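A short write-up of the structure that comes next.
Only a single protein chain was left out; the remaining protein chains are all shown in position.
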Amino acid sequence: MTPNEILALLTIGSFFVLLMIGVPVALTLAVTGFFFGYLGFGGLLFNLLPARIYGVTANYTLIAIPLFVFMGVMLEKSRIAEELMDVIGHLAGGLRGGMGVGIILVGVLMGATTGIVGATVVTLGLLMLPALLRRGYDKGLACGAICASGSLGQIIPPSLVLILLADILGESVGTLFAAAVVPGLLLSGIYCVYIISLGILRPDAVPAVPAEERAAVSGRELALKTLRVGLPPIALVVAVLGSIIGGVAAPTEAASMGALGSVVVAALARRLSWQVLTETVRATTRTTAAMFFILVCSQVFALAFRGLQGEQLVHGMFGFLPGGIGADIVFMLVIVFILGFFIEWIEISYIVVPLFLPILQNAGVDLVWTAALIAVVLQTSFLTPPFGWALFFLRGVAPKGVSTMDIYRGVVPFIAMQVLTAALVFAWPGLATWLPRAIGW
Amino acid sequence: RAQKVFQWKMTNAYNPGSPFYVTGPGSPAEFAERVKAMSGGRLQIQQFGAGELIPALEGFDAVSSGTVEMNVANSYYWAGKTFAAQYFTAVPFGLNFQGMTAWLQHGGGQKLWEEVYAPFNLVPMAIGNTGVQMTGWFRKPVETDADLKGLKMRIPGLAGKVYAALGVDVKLLPGGEIFPALERGVIDAAEFVGPYQDRRLGLHKAAKYYYTTGWHETSNVTELIVNRAAWESLPADLQAIVRAAADACNLVSHTWCEATNAEALDDLVKNQGVIAQPLPAGIVRRLREVNDQVLADAAAKDPLVRKVHESFMAFKSVHDRWAGVSEAVYQSQIRTTQGAG
Partner (left out) sequence: MLNASLVRGCELLVEGIGRAVSWVSLGLVLVMAGNVLLRYAFHTGSVAMQELEWHLMSPIAMLGMSYAIQHEGHIRVDVVYSRLPPGLQRIIEIVSYTMVAVVAALLVKLSIPYVLQSYAVGETSPNPGGLPWRFVLKGFIPLGFALLFVQSVGAALRTLLGGAAGIPLAPAAHDGAEAVRA
């Protein structure tokens, strides 16, 4: 190992230690990056930081973050969303886990409108977490379900992960979008089955709305209430999805339809006031800026990892591989999974995929299938502690009384389900390759 | 005596893995390999795709300030820093690969390029060329310039301004969103590169009308920029090696495009139901009129732009007459009669 490779390992190690003792996430990223980067390559390379930071703030696709956050905050501040979860609970009747399944379904719908994990997790966290906790859901499960559901947008198209992979693998974006649909829905289905099974095995973790409370609400009342509280969010999903499908807006632009729609919906419900608007823009700005602060600081870490030739570490590891293309693919996925604990998905895609691409091409592996596998495994990186974007975003909006440990504990089963989904796609490539062929994309 | 080994970094405006722009025959990756081989390992260039070290369009500043030694991009991305840069990639109704390369190498183009970049401490050179690009993908056929009114098109840069003057609604979109937007009809048309790269993006699955020979990019130069101080630190033989490798890649990347575009277009038309045809002559004439005015206006604003503009246009008018009796006749008569027998 070269001195720089040792420093790259130390960067990751110190990051982990500082993070665990409670140093702020953003500071951890910046300090380890600066310190070990400086030891390894001196000060010169840090002159590239402003360019990287500018790249984050001038990234067109990331505009979706403030727009979706605005939509979520507006629904919350105008109190339109307050009863949504309760209505879902009532609708689920005696089915334990009904509200949990509701969260997954909302995640699928929001995921179909955006590829930005942060925005969905924050929106779900603001709208759903307080209601779930009030209903006595297990804290860990509620947090895990929200993080997992909020990350679905990265596999369900449109998705940033797939757009980037399409470029690196040389496949068309449309083909990869089509390839990810079945694995994405499969993953969502597995989440739902898990939550419903939990309702049977651990009923107290996912309680249904008590029977007497349900009885107190007549069918007609419930129908009216469903209409009243269910219509606005559905209208917004229609505004966002509909504007993409109807050819009104490109994927990122569609977020603005949701944001504008939330103002209209609040006005129609007569909940729009100067105070609501003021609180909405302020909370939107704070939540957005908090995310960007971590993103900006992660540039220091990523630059240092690059400058210390961190990608050589990965390259060096696969000299030890046994033969066989199957083993190569599994090894690649394992690397993606492990790196997912420490580094964000963009860096992982750039580091790992180009390394393996020549091997995959030589062996004639179906790259569409490979992309679907990588996307499912990359999905785990959003949820894996200590460094998972979804976890931080939820942490930022979670009510008091929810600790980071609750979130960490809660995501573990969902990570396992993602690995299971990857295994299924590995065993049955048709899960990924069937749809693109069937629709001719 | 032991000779100094140079370890350089080369960033790129295109994503890792992009054929032509980053990897493959005649690409910057091949450039780095050639330099390493020719120099016996004395100049080693590590390439970074867009986003690996810096974002896509940050290479100009990074090389200018000397943090990175080299960057690969197209000069027209820097039109916001110095407008004359536009001419060293392509201007609408400009020169083809032969003409452009001839202007750069023998018509004073290279000297002007160096003059334009001198204030930025940059040494530029051509390292690749896509050859002629395509007008783009349209969801519906266009017959007259009236069909351009209100047409929503993804078209960045100078060509966008020309289209806009004919009533096109110019839409800026990042590469990844072109496909979903075109497929759903958010936009009616989109420009990208040529058959090989366009097929890679899947644009034929979103729109069927492929308008060919791109009036807006009759060829397209890939540029290599080198930090001046770094360049001057190289001994003369290494400088010669860099220039030789860049010249080789300029040619090899272009011939690779010729070969792959031919195959891709054949596949698109025969197997994917694509209708490939040139833009109607009437529309091209209107675009030409507007374009001449747009370029003349830009040249009038700035003496440096005027100097480059006049050199380019003077060379072009002479070259046009030569091409008119050589290439044009080849294209219109010689080539097409070959298969008749």
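Order of writing sets the labels: A and B. Residues in every chain begin at 1.
Here, contacts are C-beta pairs under 8 Å (C-beta built on N, C-alpha and C of every residue); 3 or more make two chains touch, one makes a residue touch a chain.
The shown structure was predicted, so the numbers you read here are calculated from the model rather than taken from an experiment.
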| item | value |
| --- | --- |
| Omitted-chain contact residue, chosen from A:Met1, A:Met20 or A:Val193 | A:Met20 |
| Contacting the left-out chain in the complete assembly, out of A:Tyr137, A:Tyr194 or A:Phe292 | A:Phe292 |
| Contacting the left-out chain in the complete assembly, out of A:Leu133, A:Ile196 or A:Leu260 | A:Leu260 |
| Touch criterion as defined above, residue of B:Asp169, B:Asp292 or B:Glu327 at the omitted chain | B:Asp169 |
| For chain A, residues in touch with the removed chain | 19-27, 30-31, 34, 46-47, 49-51, 53-54, 56-60, 62-63, 66-67, 70, 243, 248-249, 253, 255-257, 259-260, 263, 277-279, 281-290, 292-294, 296-297, 300, 385-386, 392, 395-396, 400, 403-405, 408 |
| For chain B, residues in touch with the removed chain | 61, 64-65, 76-82, 120, 149-152, 156-158, 160-161, 164, 169-172, 294 |
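Everything that follows uses one rule, which is that only the chains that are shown with their structure count from here on.
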| item | value |
| --- | --- |
| Interface residues, chain A side, partner chain B - complex | 44-45, 47-48, 51-52, 54-55, 58-61, 158, 160, 163-164, 166-175, 177, 244-253, 303, 306, 346, 350, 353-354, 357, 440-441 |
| Residues of chain B defined as touching chain A within the complex | 15-19, 48-49, 51-56, 58, 61-62, 65, 67-68, 173-177, 179-181, 183-187, 199-202, 205-206 |
